[in-house]
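Taking it in order: structure first as structure tokens, then the write-up.
For this view, one protein chain was removed and the others were kept in their places.
Letters A, B and C mark the chains in the order given here, with residues in each chain numbered from 1 onward.
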Amino acid sequence: MSVHVSTLQARISGESTASSPLSTEEYFVNMGPQHPSTHGVLRLVLRLDGETVREVVPVLGYIHRGIEKMGEHGNYRQFVHLVDRMDYLSALANNWAVTMVVEKAAKMETNERIEAIRTLVCELQRIQSHLLWWGVFGMDLGGFTPFFYGLRDREQICDIFEKTIGARLTMNYIQPGGVMFDIHPEFVKDVKAFLSYLKPKLVEYDALLTENVIIQERLRGIGRLSAARAIALGATGPVLRASGVAHDLRKSEPYGLYAQVDFDVPVGTDGDCWDRYWVRMEEIRQSIRIIEQLIDNIPEGKTFLVKPAAKIKVPAGIHYSHLETARGVLGVLLVSNGKESPYRIHCRTPNFNNLWCIGEMATGGRIGDLVAMLSSIDIVVPDIDR
Amino acid sequence: MDAPNLIAAVQALQPDATVRAQSDRPTLIVPAHALVALATQLRDDPDLRFDLLETHTAIDWLEEDRFELLYLLTSVPHGHHLTLSVSIDRDAPLVPTVCQVWPIAEWLEREAYDLFGILYDDHPDLRRLFLEDDWVGFPLRKDYEDDFMLERPE
Amino acid sequence: MSWQVKTIAQRTGDLLPGSPWTAALYVLLTILAVTAFVTVAGLVLIYAERKIAAHFQCRVGPMRVGWHGVLQSIADAIKLLMKEDIVPRDADALLHILAPVLSFAGMLLVMIALPMSPSLQVADMNIGVLYVTAVSGLGVLGILLGGWSSNNKWSLLGAMRAGAQIISYEVSATLALLVVVLFAGTLQLSGIVQSQDTGWWIWRAHGCGLVAFAIFMIAGTAEINRTPFDLAEGESELTAGFHTEYSGLRFSFFFLSEFLNMFVLAAMASTLFLGGWMPLHIGHFAALNGVMDLLPPGLWFALKTTAIIFLIMWFRWTFPRLRVDQLMRLEWKILLPIGFVNLFVSAACVVTGFYFFAR
Partner (left out) sequence: MSDESIAVPELSPPPEKHVGTGGALAGPVPWIDKSGAVGGVFKGIRSLFTGMKITVGYLMRPSTVVTQQYPENRETLKLPDRFRAQLAFNHDANGYHKCTMCRICEEACPNVSIIITGREKPAVSKKELDSFVWRLDSCTFCNTCVIVCPFGVLRFDGTFESSVYDRRLLAYTLNEYAGPVASVLEKIEDPDARKAAMEPRDPYGGHAVIEALIVKQKAKKVAEKAAREAARVARVAAKLAAAVPPPEAENAG
């Protein structure tokens, strides 16, 4: 057989290819699995030449829980709560992705109110996720204070979710056939109060970090990814859009109520860390626009058209649908054989594909750049390992 | 391009491709040997331009003794979708790699190797992705069992 | 008004002929006092840093141990003392143990030269500035040794960064010091302080002092490895840099010397540029000077040092970190040329007597 199966050991025991006139020695160093800026248990094996990164070999699987295998053993409704734990910062979007494919396959109906609530909470969560990213980004670049500001404001969204949903992180809120609870009576008021609180804060964020000369120096021209390479490497979400490709499923294949709202897709030009930073900051503003258009116009209606059944039957076949989380395209592939539990369920997670770009981005940069790039991709490790 | 046109266009490129029933997206069954050539054409054809391999995974049809490999393609410029389906023998799961066409396939194929044991011919770096290198067995196969698997209590 | 400087060393010298045992006791007490001061100042600084950082970040910081957490540092110190002291198996044990001691010793030796008030200075060398510059260089030796002996690649990277950084910025810091030395005409620290009895060098030198002060602050912040120049630790890049493998007591030595280096930097900056313990005097306006003299000189020193420490903390909790090549660029391409030009301009000022209240 012509196929050769390799191992990690073989992969990282290559010969030194130092090309510097000063005979420097390259060495491998493990960044992670326990490292402050790998955002969880990601391990990157770096081939370094002094401070310069020659090669990045990501080693995944430290938090692989076999969500896909677990999905095969439960029914469709039970799978929804498992995907909360993939990209825990976009738990609602993950719920929605599964819900969307199940609803499409099982031909379940929803009404405008359900879709409006889903759109609203997902956009809130996009802001929440980007706020956390902003804080962590600042911290990865060495500034501690943004982390606390970002988290402080994110907490307010968590509080809003807590009131309506009863959970802050893993919510299991969007269910096939509806949403688990109706919005809290104070939801509209809280969201409006939050938005008017957040807008001046965004200006503050810009003054603290965006316009800081150190940040701009550190991000400009770092980790460039051209549009063609970004697509070829499978990047989606802000990473792809920063490279100048306006690929946003909310626009190109509107789901929920995105077709009814007016918003723009921020797009970068160079695909460097700065563009990725700026695209996310701008996405927060666009999400605010979406929420402002929807918050006063939530239609009346039920939150479950029919009493939710514990088991859902999905006709046999392959079903796939995807949506845009805060990090990119999340697709759920459902293979049904007509029974109560899926025959095979596969999640196309945005972080998995986005992380793949780090190998191309980081080569030739410095360790500090690598941290900035990793942070600008905004990875959530459980989403990679599933 | 809408689904019938798309299928017709792809079948013009590869006459052996047949439509797979029971799929909500246009899905074509492609013989394994024709995969790479077709993939290259799909990516480069100006009307099709399937430049994004959205995902790639396998399905273990234990009863039929085959693996079905799915390649979910998206065209970012045109906004249309296509799924390629390749069936391979379960006992000799060998298929040519599409790494040269879509670089992201390198990881997706490693994942499929890791979890299903599908071997990719010419893959530059075929090794386990999630599990350790010395793991025995391929967990997403339907007949996979190991001593630590928990079963759902009744 | 003339200031009578009498250092502890001089007083010991006075005692020595009459009663050598009293002198010895005096020396012993001084050593104890310096040690106590170092420890207490370290704990206070750590507490202050935590509290100030917390309030910068909309938090409250330690609140549990004592009133508003004032005893938190002591609790932490006790915790660190009781922790297991780990020397990695493949580390160079001797150097690993020596490194924090060196780092601490460097800081402690600078401490004795600091003029805190006319009567509170351990030793007043006639080459004070040179001594401080030389001895504070010992700190980098500790950091380098610590990173090297840990046998950890991250530590090594951190140590190398620290070495390169501190040695580079030492140049700029020294150039900034030289400006004041030129103006004051002495290397003696108490002499520098007394030369400012008609005004502080930061404003008396037509901007030269201000530029030198800015350079000194930037270079000093880099020398003590604090954000935005904390590349040697760079916790988001190098986990913890040179002290990755340190724990317990030895870690606390590094930690303490880091904080006290901040104190030393602030003390030096206030001594050189803000008049040290010298009250705010403007020329020979006796009325103003008299009012200012009401506050004791020790308090002036404390206030100025505190203000500069606050400034350094403020930097730390606002700015992100520079990258290693930007750090070097800042030093060699920006600070150093400015420093040289500034030095020449100051020299011209001194020669022509073109500064306020020139003697």
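Note that in this section a contact is a pair of C-beta atoms (placed from the backbone, for glycine too) under 8 Å apart; a residue touches a chain by one contact, two chains touch by 3 or more.
None of the values given here were measured: they were computed from a predicted structure.
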* Structure fact -> Which of A:T210, A:S226, A:Q293 or A:T363 touches the missing chain? It is A:T210
* To do: Touching the absent chain in the whole complex: find that residue among A:R11, A:K104, A:R152 or A:K192.
  => A:R152
* Identify the residues of chain C touching the omitted chain, counting contacts across the whole complex. => 52, 54-60, 63, 314-315, 317-319
* If you put the missing chain back, which residues of chain A would it touch? -> 74-75, 77-78, 80-82, 84, 145, 152, 155, 159, 162-167, 170, 172, 175, 180-181, 184, 199-200, 202-204, 206-214, 216, 244-248, 251-252, 263-269, 278, 282, 285, 288-289, 304, 307-311
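We take it that only the chains that are shown with their structure count from here on.
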* To reach chain C from chain A by way of touching chains, what is the minimum number of steps? -> 1
* **Farthest chain (mean CA position) relative to chain A** => C
* Length of the line joining the C-alpha centres of chain A and chain C, rounded to whole Å -> 45
* Asked: For chain A and chain B, what's the span in angstrom between their mean Cα positions?
  -> 24
* Where the centres are mean C-alpha positions, what is the separation of chain B from chain C, in Å? -> 63
* Structure fact -> The answer for chain C against chain A in the complex is residues 53, 56-59, 153-154, 157, 161, 227-228, 230-231, 234-239, 316-326
* Asked: Which of the residues in chain A come into contact with chain B in the complex?
  -> 1-9, 11, 60-61, 64, 66, 68-69, 73, 104-105, 228, 231-234, 236, 245, 247, 252-253, 315-320, 322, 329, 331, 333, 335, 343-344, 346, 348, 352-353, 356, 385-386
* Would you tell me which residues of chain A are touching chain C in their complex? => 27, 29, 35-37, 51, 138-145, 147-149, 152, 208-209, 212, 214-215, 217-218, 366-369, 371
